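Contents: one structure, followed by commentary.
Removed: one protein chain of the complex. Kept in place: all other protein chains.
Showing chain A:
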Amino acid sequence: MDLKEKLLSSFLAFEQKVDINSTLHDVRTDALKVFENKGFPTKKEEAWKYTSLNAVLANDFNILPKNETAVDWKDVKKYFLNDVDTYKVVFINGVFSSHLSSTTHDGLDVCLMSSALTKPKYKMVIDTYFNQIANKEDSLTNLNTAYSLEGAYINIPKSTVVQKPIEILYFTTGASNFVQPRNLVIVGENAHVQIIERHQSLSELPMLTNSVTEIYAAKRAIVDYYKLQNDLLTADLVDNTYIEQKQESRVSVHTFSFGGNITRNNLNFYQKGERIDSTLKGITIIGEKQHVDHYTLVSHEEPNCESHQNYKGIYDDRSTGVFNGKIYVDKIAQKTDAFQQNNNILLTDKATLNTKPQLEIFADDVKCSHGCTIGQLDESAMFYMQQRGIPKKEAKALLMYAFTDEVLSSVAIPDLQLKLQKLISMKLGVNIGFDI
């Protein structure tokens, strides 16, 4: 039985296991129908032209969450921020881990999706926000919706500045698992929150994650969202993120893709108000036969809004990268300022990259700029550094490090920035001997 059949035939068992309210039953059933009709995406679809899941889907995955697996804090400590207190919402094989988590209901909700989906007091919020901006046509998003049960539920009331970052961690371990986390983030007017999301497998076994996150930013809300992708080479990830912004809100998503086998990031911003600022940044550093596909959409639907995209990639060995950045500007979205930049360094002849800006502009008074570069390291800079006594390998690392700096420097959590700096220098294979 292939994975699709397995998912279709297990659905009844899944629904019987979870405590369901009637509204959600219909949502799930409808979503499953879409998945049934469309199936998993293939390279025949334009949006998946460069990314094939075929090999991944051939694995035999557990698709229903088992009971909680014990994981020791000391074994996973390194996946969290070091020196800063945080809220933590942690899952192991799709099941909430209470002993690794640190949730709250004190003035804000940082808790479980399963409680939000089942408890009556959340019903109104769920009816208003759940599955509202997630793409109803997208097959994998629908599959996630059909099986949606667990994930992080974050609700920040109006004018609340959350003092601690929130870490959402999904661990997989022990057996080949297919997990489908579902996150809902609601940020009220003038509220401010910082969130870090990671998917990390602890066993070198095939793992597949199909994640969906919906983020709602109300008027003047500020959301800084960081995705740290540094998984084992046996893990694959499809990450679907949908963001709706109201007027004058500022949302930034940074995606750091260093690990994993196949990683596909579908990142969608919908601007529903004036003077909105959307930021999409990323650093991809991969090698071996890794594959990272960034598929972004910024939908400018109102006047006087901005978007800033800046993605940097360094590709070694036979790795492959994709950047597809779509910018849509509605005919009423005058004075839009949309910026998109994608710079890449290929370290070998075997590494490949496909980069494609896709601009659909229907307003006449807009500023849209885009640029992409694919290059090798600057030889004159290499010689300059070598002349000062820095060996070629270190010079190369320092240059690559410098190349990523523009994106790294905009990370607003110092402890995370430090962690990323260390990860990047490790990834570049050199201990760059300076304090940063």
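List of remarks:
Just so we're on the same page, contacts are C-beta pairs under 8 Å (C-beta built on N, C-alpha and C of every residue); 3 or more make two chains touch, one makes a residue touch a chain; residues count from 1.
One rule holds for everything that comes next: contacts and distances are computed from a predicted model.
The complex appears with one chain absent; UniProt names that chain "Fe-S cluster assembly ATP-binding protein" among the candidates "Fe-S cluster assembly ATP-binding protein", "Nitrite/sulfite reductase", "Dihydroxyacetone kinase subunit DhaL" or "ABC transporter permease". Looking at A:E15, A:D277, A:D337 or A:D405, the residue that reaches the missing chain in the full complex is A:D405. Touching the missing chain, out of A:I133, A:L232, A:L359 or A:M385, is residue A:M385. By the touch definition given at the top, chain A reaches the unshown chain through residues 378-381, 383-392, 394-395, 398-399, 401-406, 409, 432-436.
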